[in-house]
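Removed: one protein chain of the complex. Kept in place: all other protein chains.
Let's turn to chain A:
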Amino acid sequence: MTGLQESPLQRANRLSTEPWQQAGGRSSGVTGTVASVREIWEQRRLLRLLTGRELKSRYKDSAGGFLWSLAKPLTQLFIYYLVIGQFLGAARGIENFAIYIFAGLTIYTLFSEIVGAGTGSIIANAGLVKKVYLPREIFPLAAVGSALFNFAVQFVILIIASIVVGTLSFGPQLLFGLGALVLILIWGTAVGVLLAALNVYLRDIQYLVEVVLLLLMWASPILYSWQQAAAILPQWLLEIYVNSPITLAVLGFQEAFWSEASNGVPLPHLAIRMLIAGVVGLVALFAAQRVFSRLQGDFAQEL
């Protein structure tokens, strides 16, 4: 640190050579996004710290710590397996039903956590937003980070379980898993960033999101197979259904960790569909960031 020894004159001279920074205000369009991305990149250390904080404060003062993050998905798995699979008989048409559900649940939980936590992230961090300037995208991104951590824990369990059951084999189909992860990250971040900003102005959104997330879980083939939906839905609705990024990600994950050994019927052109959804997602992410950037100027006064 040179600062402590610096004389007033040295300081003035150093400052006279430093570039000007725009206080808060950022430019619009693509250059604005580029500037934002650079700003966020410069604050990546902080992003890591915030992610850690999010995780830490969530399970603060509890003896079980992050193990609690497993309680919900494992309970869900158990209930769905028993009630939907066995009682209602959904497991009859689907081999290795437990792995099937868990693959879908794992990737869907990632999405739902990114969106759920992201939506409330600006309000939850009101203390910081009102007091210091930061690229505010950092808060929904920290939500992505902590959701990824929980995802990683679940993912390890999924891998272990699929090895034990014998549905995991090494091959190119694993790329679908990676694709699904990227797809969910893009779309989750886009939706999370957008809703985080809107939620500052309309607090109803966070409640609405909970409901919609519940709905979305059933609107993707997590607990049943996509053919079952295909048999009933009208054609136009089916198109929307199978091309939703969540459905595609769920199918991708099942393709990677379940299909091979379980006679799954793949959706035709899954890879190309995922690619298109990814590209559209990137556009959506860009648009979401623009909206966020437009709205963030008034965050401090709205909170």
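Here, contacts are C-beta pairs under 8 Å (C-beta built on N, C-alpha and C of every residue); 3 or more make two chains touch, one makes a residue touch a chain; residues count from 1.
In this text, contacts and distances are computed from a predicted model.
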item: Protein name as given in UniProt for the chain not displayed, "ABC transporter ATP-binding protein", "Gluconate 2-dehydrogenase subunit 3 family protein", "Nitrogen fixation NifU-like protein" or "Septum site-determining protein MinD"; value: "ABC transporter ATP-binding protein"
item: Sole residue of A:Leu202, A:Ile240 or A:Val265 that reaches the chain not shown, by the stated touch rule; value: A:Leu202
item: Residue, one of A:Trp20, A:Phe87 or A:Phe170, that touches the chain absent here; value: A:Trp20
item: Sites on chain A contacted by the missing partner chain, in the whole complex; value: 1, 3-4, 6-9, 11-13, 15-16, 18-25, 45-46, 49-50, 53, 56-57, 60, 125, 127-134, 202-205, 208, 296-298, 300-301
